[in-house]
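Mind looking over this structure? Questions follow.
A single protein chain has been removed from this complex, and every other one stays in its place.
Then we have chain A:
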């Protein structure tokens, strides 16, 4: 049970954020991302949010131009991950206000800070938006 990676990829297949919780070489990442993105982006809205790929199950969700793809083990609770994606988006929304692809692109470090508060080594640590955002707000105040 666990999250192996989280990817944010836009409609054109460009990676906007990649966070892995298991070590893959750059080559492996590139290959994996290419394969997954090709598979998921080709799917229609009427299809389910789960894609089986190699040993992973990909749980994905699309928000406007941005796809959130989470690779999990086969025995993970798929719907819990699906809603975890939404929680992540809501958290970003609370911080950025109407979050969009550009926010994530130009504030990559903040997206990483948020993820860091939410997931550790593939397990969900925190689901309270207030708690997740506390460190970032502290930083914003300090600077």
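In this text, a contact is a pair of C-beta atoms (placed from the backbone, for glycine too) under 8 Å apart; a residue touches a chain by one contact, two chains touch by 3 or more; residues count from 1.
Criterion: contacts and distances are computed from a predicted model.
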Could you check which of "Coatomer subunit zeta", "AP-2 complex subunit alpha", "Transmembrane channel-like protein" or "thioredoxin-disulfide reductase (NADPH)" matches the UniProt name for the chain that's left out?
"AP-2 complex subunit alpha"
Considering the whole complex, not just the chains shown, which residues of chain A touch the missing one?
1, 15, 17-21, 23, 26-27, 29-31, 33, 43-44, 46-52, 74, 77-80, 82-84, 86-87, 96, 103, 105-110, 112-113, 116, 120-121, 123-131, 134-135, 138-139, 142-143
